[in-house]
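Only one protein chain is missing; all other protein chains are in place.
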Amino acid sequence: MENLKIGVFLSDCGKALIEILDFDNLTSFLKEIPEVTVVERGTEFWKGSGLQTIIRTIKEQKANRLIVAESLPKLSEIKIVEAAEASGLNQNFVQVIDLKNHCAWPHRNVPLEATEKAKAMLLAAIDRAKILEPIHKLEFPAVKSVLVIGGGISGMQAAEDLADLGFEVHLVEKAPFLGGIAARAGRFFPTDDCAACIQSPASDVKTITHTSRKCIYRSGIAAIQGLKIHTNCQVVGVDGQAGNYKIILEKKPRYINETKCISCNLCAEVCPVEVPDEYNVNLMNRKAIYTITPNIYPPTYVIDEKACKFNECKKCVQVCPTNAIELNQKPETTTLNVGAIIVATGFKEYDPSVIKEYHYGEYPDVITNLELARLLDPFGPTQGKIVRPSDRKFARRIVFVQCVGSRDKRWNDYCSSICCMISLKHAIMIKTSFPEVDVSICYIDIRTTGREHEEYYEKARELGVKFIKGRPTEISHDPESNLLIVDVEDSILRRLLELEADLVVLATAMVPSEDTETLAEIMQIETDEDGFFKEYNAKLRPTETKKRGIFLCGGSTFPKDAPSSSLQAHSAALKAVKFLNTGKIVKDQKTAVVNEEYCGDCEFCPVSCPYDAIELVNVDEKHVVAKVSDLLCEGCGICVGTCPLNAIDLRHFKQSELLSQTRAILSIKGQDKPLILAFCCSECGGASVDSAGMTMSDYPTNVRTVKVPCTGYLRIEHVLAAIRYGAQGVMVVGCMSEGCHHEDGVKKVETRINVARALLKEYGIEPERVELFNTIFVEGDKFAEAARTMIERLEKLGPIRFSKEV
Amino acid sequence: MTKIKEYNVPFSKEVSSRYGGETIVLCYQCGTCASSCPVAKTTEKFNPREIFRLVLLGERQEVFQSNAIWLCSSCYNCQERCPQMVEVADVFFALRNIAAEEGHLPNMYLEFASALINDGRIVPVSKFIERKREQIGLPPLKSTGTDALRKILAATGFNNLQLKKEAES
Partner (left out) sequence: MTSYALFLGCTIPARLPNYEISARKALSKLDISLVDLEGTTCCAPPPVQSLDLETSLAIAAYNICLSEEANLDIITLCSGCFESLTVANETLKQNEKLKAKVNQILVKAGKEFKGSIEVKHYLQVLSEDVGKEKIKSSITRKLCDLKVASFSGCHLLRPSKVLKFDDPERPHVYDELIEALGAKSIWYRNKQKCCGGLLRGYADDVALAIAREKIINASKAGADCIVTICPFCYLTLDLGQVLMKSTYQEEHNLPILHYSELLSLTIGVDPKELALEFHKIKIDSVLNKIE
């Protein structure tokens, strides 16, 4: 092994620290240590001449381990590691510690003690440096091809974005035609334009221009190079992993050869079978061979398998001028290889028939907003005329009921967020075309939170729409007049009303699309408590799943309006591009590694891994060992904390590194107060220690911190080791319980701490010497206070005495 | 005009911490209860949504001064339909229980209470009915567990509640 040559760089942060830390003292302390071959002092080391000093030290003085004491730890670390790597030093041989925020600032009133703590911190880094091993970069192939599931607004948008950027894209739609729920809506808010326009929003193939917002039939979507559209098709299998997924598609027979069909409609004219048209929410009939609207993609027909009489009839086959009808088509299975998946499966209207007091499905004149949209559509079953379905008479009085099945704990707890706007849009459309129609909206709260949404509310009022603040208890039907009666309290007037109506429109909740659960199962991704696909992080990573390479957009995660769905589509497409653009996935091998000699026959680590990065593989017929996927492992170390046999470790943060740091940092006491070891995570918990320094919140110097990737890494032995090395108390500082950056690492360590406390009690040691704190960055003062309280508590308890008493 | 100096918010806490009153805090004033209510349809004196509003705003005195809480007919229609699953009828019991503890009991309920303590049942059986029962061939009534009931009432403190009322009247 090469000789250790440790270079230590002490930054006084623009001389800000010289009044607090005795840099001469630190320098002479360091020079006593044989492995430390270089000690440099400066005002900054992460740029300018400071950084040059580091490079020179590596190149000329052959320093092979670096310890840089700098502020702004992460920012400086990136620059320094980059420079070190460029100079030929492995990234893992560089440690950046923060003497400013972890030592000088919080202890600025006790400079002598602060200097002693600084020594302890440097010593910890030096001892760790002695046992560091290099971390290498790994490369995985990434197929530059993306599967987009769902051909609604967001799916089409994402697919076009990706195809425009040169990716191969497979857009899969389960229905025979593109469009999704949005296409049935007719018009959109807040633009008042056609739903069919939004269907093809992105680009003209050759030149992206401002006129590229077009009706679907004019958009040229099918001509975009690299975009393959699979309608009438479902994803039935997903295998493989990020960057390299194997997809199995099952295409249902359309019974029409799309390339031959010329949409002449002769087939539908002769077809003798009529069935209710579900696209038009059963308000009219269609034939067994049918298309939905003239402007749809693909511009062809489809045969309804359940209705068609096939060879018994064959009238369509006889009449088709291009021989496009192929009654013997069979389901086809296709296999794809893609690097990423975008899930854009959308939402659907909740079936309000379960809300029995509203009698949907029983009274034909109680309809949903989507059904009303079909009535309002000039291509719809009534060519835009609003009738009551029971007798097709013109509807003179219309009552909307909001929050049907949403904001209702009996059905769906959440606000579906778009129903107020849909009802307002419809009310305006009705009032504009038929001013004589009486329109009332019964609401609990009107929610118009989006851009230009409030204007709809205003316009509706201007047009004379009546707003009744009250949720109806019941809709009843008077058989004599064939009118509906809506029982509601106008809570502003405190008056009970019975509103007579020709038509009652239910603004129903929006719920996950039918196959959400099945798809989640196939892709092994999570759904939330409402059944939608679960976003990885609502704030910062809303279009990602926990599974790398699988992205979400549009209504698949929650009901959304068209603008938000489009935005999310762009976001998901961009994430896929970021992921696949270089054709490979490059990452550091900062991953867990299994000691196969110890490992065997238990299933704890695969279960505890938040990233599904560990699987069990057979070593022989009877025995299994854990195997870590370097691609999926995020290096949190929760497996380390979990393993009952201590058979797993992190390459970039070995347990030996943790223990040597712990021993070293506790070896210099410097003050007559009890020592505390604070294990903090590298995320919120660690950041709160940083911010205690940044806000200059005082706490005693005898609180010493050691960073771990996640508190879930910690084992009971680590806590006991800290005590063995002289700590009188142990703090574990992690993220908030629900905000752990590695899912539930902090919850797992909580359980372990409770066990550790119980163990200590066995040996007569007060359990309150060990405590977990959950903090976030801004709570530096909370950390400082917790540290002060802990010291006080330990002073009261006195030194640890092992005894048999409990 | 009512000047509201300080909302007595703890009143909703008081109600929600009682058995039966737990769910009142979920109320978002949609009025489903009011439109479900057969009594509210008949008399302006009663509107469950309004009483809940008063409770939530902490208007304790106003709630108990009017006798509206005694107008709920316990039909549970509102409770079935409430979208927040507020147990409306049960909250009314909780409110009445507080009123009972503080001596705001309508006469009829005082009579129920004393009948319960004295006879073990709230509707007395008259001599006339006893004769009639025999005439039409009904079996004689079995004894009522009055003694056992009194022990129960003593154990729950119900007796004290009642005595306090009688001392006041």
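As written, the chains take the letters A and B, and residue 1 is the first residue of each chain.
As a working rule, a residue touches a chain if its C-beta (ideal position, glycine included) is under 8 Å from a C-beta of that chain, and two chains touch if they have at least 3 such contacts.
Just so you know, these numbers come straight off a predicted model, no measurement behind them.
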From A:N25, A:T43, A:T448 or A:S476, residue that would touch the chain that is not displayed: A:S476
Contact footprint on subunit A, counting only the chain that is left out: 356-357, 476, 478
For subunit B, the residues touching the chain missing from this view: 18-20, 38-39, 41-43, 46, 70-71, 73-77, 79-80, 87, 89-90, 92-94, 96-97, 100, 105-106, 108-109, 112-113, 116, 120-126, 129, 132-133, 136-139, 141-146, 148-149, 151-158, 161
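Please note the rule applied: only the chains that are shown with their structure count from here on.
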Whole-Å gap separating subunit A and subunit B, where each centre is the average of the chain's CA atoms: 49
Residues of subunit B touching subunit A in the complex: 26, 28-36, 40-41, 47, 49-50, 77-78, 81, 83-85
List of subunit A residues in touch with subunit B within their complex: 357, 403, 407-410, 444, 469-474, 487-491, 494, 496-497
